[in-house]
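Of the protein chains in this complex, one is absent; all others appear in place.
Note that the chains take the letters A, B and C in the order they are written out, and that residue 1 is the start of every chain.
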Amino acid sequence: MEERIRLLITCTDRPGIVAAVSNFLFERGANIVDAEQHSTGDRFFLRVEAELEQDPSVEFGELAQRFEMDWRLARSNPEKRVAILVSRYDHCLLDLLWRFEQREFEGTPAMVISNHPELAERVASHGLAFHHVSSEDKPAAEERFLELLADVDLVVLARYMQILSADFLERLTAPAINIHHSFLPAFAGANAYDRALERGVKVIGATSHYVTAELDEGPIIEQDVARVSHRDSRADLVRIGRDIERLVLARAVKWHLEDRVLVDGVRTVVFR
Amino acid sequence: MEERIRLLITCTDRPGIVAAVSNFLFERGANIVDAEQHSTGDRFFLRVEAELEQDPSVEFGELAQRFEMDWRLARSNPEKRVAILVSRYDHCLLDLLWRFEQREFEGTPAMVISNHPELAERVASHGLAFHHVSSEDKPAAEERFLELLADVDLVVLARYMQILSADFLERLTAPAINIHHSFLPAFAGANAYDRALERGVKVIGATSHYVTAELDEGPIIEQDVARVSHRDSRADLVRIGRDIERLVLARAVKWHLEDRVLVDGVRTVVFR
Amino acid sequence: MEERIRLLITCTDRPGIVAAVSNFLFERGANIVDAEQHSTGDRFFLRVEAELEQDPSVEFGELAQRFEMDWRLARSNPEKRVAILVSRYDHCLLDLLWRFEQREFEGTPAMVISNHPELAERVASHGLAFHHVSSEDKPAAEERFLELLADVDLVVLARYMQILSADFLERLTAPAINIHHSFLPAFAGANAYDRALERGVKVIGATSHYVTAELDEGPIIEQDVARVSHRDSRADLVRIGRDIERLVLARAVKWHLEDRVLVDGVRTVVFR
Partner (left out) sequence: MEERIRLLITCTDRPGIVAAVSNFLFERGANIVDAEQHSTGDRFFLRVEAELEQDPSVEFGELAQRFEMDWRLARSNPEKRVAILVSRYDHCLLDLLWRFEQREFEGTPAMVISNHPELAERVASHGLAFHHVSSEDKPAAEERFLELLADVDLVVLARYMQILSADFLERLTAPAINIHHSFLPAFAGANAYDRALERGVKVIGATSHYVTAELDEGPIIEQDVARVSHRDSRADLVRIGRDIERLVLARAVKWHLEDRVLVDGVRTVVFR
């Protein structure tokens, strides 16, 4: 029984890495389906997708040690559990759920958590668990989150409007992806559309990024924009922005679940 | 002999403005070729393009007073004098000169001023006056600028890398348009591409705006962007950015010369 | 009680139209909220949005006759009845329903008609009437359509995969908007994504247009595109295309319902 694996490698750049890895895989009868690499001069990044009969993890550990690699063996797995955190806006949530149903993502929605009760029924109609966790007592809320999220593979903040504490993020075992409603670094923080309107920009955007303790400073996975004009009111910006937010978040979630995103400090390498 | 005029009006919004203006023009035998209006609720903006036999300025002054209008009567005039300030990068300069030759702009290049001598020959080959004004003694340079620019209709900063003083801008009689190499408000100030690279953005951009005393804070006329990825080096960003800068600056200059841009505080209304 | 009206006018271009219309409105105490005009040289197009106390239709008829205008008085009306025709793909349908719920559109979904039964439950969950009309007996199906659609203001073909007969379209009283999965005129007809893949295009698109008896030849309301590459399989094109189709159709429906689209032969004038 062949299995499709993904080998993700980051290390100091030096000659022979590609040859060593491809040789290693070839000797084990692997068929390399896709491979992409990137070098910044200092750092080397590799993503190899291959069909393989046996798990090569143990032996690969030795090779990895020789090259001092950070590495990870990932599997294409439609069962990856994705938790979605949301506040009141439903556009990103509903779009993600629809894409899960279309099988656009390598994963399964595990639950929806909200600090507001309004979306309970909508979520239930998709046959999904909905957890209302009030954000009034933030430490308590974050403890509850940690219980709920103990077993998930990815947390998606789909316009979740509360700031998560550094302590919580440190204890969270899964990576978290946020969607911010501006083209960062412009308009970081709250009220991005109000500030875009006030400044009179001719382009608005959205940014999906990994969540870190510093607000809106995490590694950017994807960004996109739309043109606006003086004719567009705040309500227009919000409406146009919803469409960009949905698309940008969906791409980031898709690429993450397909193990296409490698973090390079405050930046990302996205092998598309 | 019919002449094409443009009537540009800004005033507090109230009923009857359009009727009064179009009536005024109709009674004088004008043919309204184009008209665009915009209301923010408080403020009203109007641009009317019309063919007219006589200059209606004196009489229109009375109507304007009644509505407490800020107004301006502009003419389609291919002789408008445009001065271009430039430092070492030539891409915006050469692109503007080419567009003048293609008659994309309602205007004529009047001179090129640079704080570096390198582009003298290139400019001369276009049959244009070139003035080298060293930026070492900034007050002296700005005095020289004011002499040179006394008689121009528009000043274009085509990647001019020096900051102009508030005093100079106050004494400058012509409006000035700058091109900034980022999508403002992101990466205002110097080294925009270095900072874009460092932040790991997936989109870079350019912004053309009217120059005000506050650096990179003037009313935005136009912005555009291009996608980049982890593969793009600083040199790539600069190269890709050049193409956006050229386009964005050219659009702003074109629209300004066609009297399509009305300033609304820190924003613009662009009637395209 | 003030009411907001929209006056839509098409006529041979000649002097005095704007003055006559704005004067007519001003004399009746109207407040012109927005006005846009367009002239092709021969033909003149005008859209005026105004607040008015009385219905000016009867009197305006006289003015219209003088200028030989095609005209229409429309009202901003959230009750406009919109019927959606769909086959098996649900992405456009669900997106439209979500936008109706978000109140993005001036209108109300009246019913969903499909030549397949699969989407019945989904539509019912939105509290909407669902009619399954088999396309096997096409004349019978079209008769049934005419009964169902007798009272609607707009028909939206949201990836409805059957060709409607010229006879049916002539008898249909409401305008119909279609979404085609290519940037027309490229890849008109069936299997647009297969043909895009085969041709190796680097950009795919979608087109929304009014339905006419000639397949995919109706006046285009909106188009948009997305980049693709050799890496994208047919499934990728379909997935990326879904997102463009949704957006392009939504814009066309929104603009039509706001009376922003005037037909100019095989083209449209879209006052946005």
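Just so it is clear, contacts are C-beta pairs under 8 Å (C-beta built on N, C-alpha and C of every residue); 3 or more make two chains touch, one makes a residue touch a chain.
The model shown is predicted, which means the values in this text are computed figures rather than measured ones.
Interface note for the absent chain: among C:Leu63, C:Ile163 or C:Ala186, the touching residue is C:Ala186.
Touching the missing chain, out of C:Val33, C:Val225 or C:Ile240, is residue C:Val225. Looking at A:Asn23, A:Gln54, A:Ser134 or A:Ser233, the residue that reaches the missing chain in the full complex is A:Asn23. Touching the chain that is not shown, out of A:Thr10, A:Gln37 or A:Ser76: A:Gln37 (per the contact rule at the top). In the full complex, chain C makes contact with the omitted chain through residues 38, 183-187, 198-203, 205, 219-225, 229-231, 264, 266-270. Along chain B, the points of touch with the absent chain fall at residues 91, 94, 98, 102, 104, 125, 231, 239, 242-243, 247, 272. Although one chain is not displayed, its contacts with chain A can still be listed: residues 15-20, 22-23, 25-26, 29-37, 39.
What we mean here is this: only the chains that are shown with their structure count from here on.
Averaging Cα coordinates per chain places chain B and chain C 37 Å apart.
The set of chain A residues that touch two or more partner chains comprises 231.
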